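The next block holds one structure in the form of structure tokens; read it before the comments.
A single protein chain has been omitted; all remaining protein chains appear in their positions.
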């Protein structure tokens, strides 16, 4: 018996599951209490570029890029800005699926250097239909309107899938 | 040689290791400095349901549900509330074992939607006796006394165990 885990091959373009969704972040601006889906919990520091500002979110995930499309999942977690001289963020969050298609969660963390066209974060675990999954979440900024709305495409590719 | 990692079967009811422990969170209320094990580091936002409140904790873990039983591990990390209209939290923390039974850590993250009877988070790694482990931590609320004490059962099931 037994293969060593130290020497496996995985093909980045052959995930065992792939889900492309759109993340909409509507940051509370002090007045739009009805619509906002995220809120600042710490303030900018003197470093500029929002360095130190942390945001908690419960954001809708849609199948297309339209904010008002029916959400197929929620993204719950936080991000903060962490660089001087440019916008650069760091995310940790959970995608929560509760639809006819999927029930379960994916847990994701990693850096989001905004100047890069695409950014890869790690899918570090999953539950329910995504039991024990791992993979990569690729972010692409699709829209950014001032400080209070942005939309990311999240291209979720799982390379470890488990049958239960 | 070699199996593909893309097509494995795991049985949720057959973990390679299982540990059931109880988490006790005593949030500092401004006066109980002697007993509190956690403290708020950011304030509620206008969203309600403690949205935006972040808590840092160093909480005892016991083998039964009694707060004053001898702790067999510590849970160190943070949680915050992140939903409007209901209580919903997000956790990232480390279980630190330093007993005759176990020495090492388990690192855990994920969403904790309180209205659900049970919630699954991801065990994303481990060290020491839990070297490189992965699995699922299932939360059940056992007790909640106002804002300042709650107890969770954490049912930790590992599905990747490594001999060293």
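Some points to look at:
Every chain is named by a letter (A and B) in the order it is written, and numbering of its residues begins at 1.
Note that contacts are C-beta pairs under 8 Å (C-beta built on N, C-alpha and C of every residue); 3 or more make two chains touch, one makes a residue touch a chain.
Please read these numbers as outputs of a predicted model, since none were measured by experiment.
From the set A:27, A:72 or A:123, the residue in touch with the chain omitted from the display is A:123, counting the whole complex. The chain omitted from view is touched by exactly one of A:54, A:75 or A:95, namely A:54. Of the listed residues A:42, A:69, A:98 or A:141, the one in contact with the hidden chain in the full complex is A:42. Chain B residues in contact with the hidden partner, per the touch definition given at the top, are 3, 7-10, 14, 16, 28, 33, 36, 39-42, 54, 56-58, 76-78, 92-94, 96, 104-105, 107, 109, 124-128, 131-132, 159-164. If you put the missing chain back, the residues of chain A touching it would be 1-3, 5-12, 42-43, 45-47, 51-52, 54, 80-84, 88, 90, 92, 109-111, 113, 120-124, 134-136, 159-160.
Keep this in mind: only the chains that are shown with their structure count from here on.
Taking CA atoms, the transformation carrying chain A onto chain B includes a rotation by 120°, reported to the nearest 5. We define each chain's centre as the mean of its Cα atoms; on that basis chain A and chain B are separated by 22 Å.
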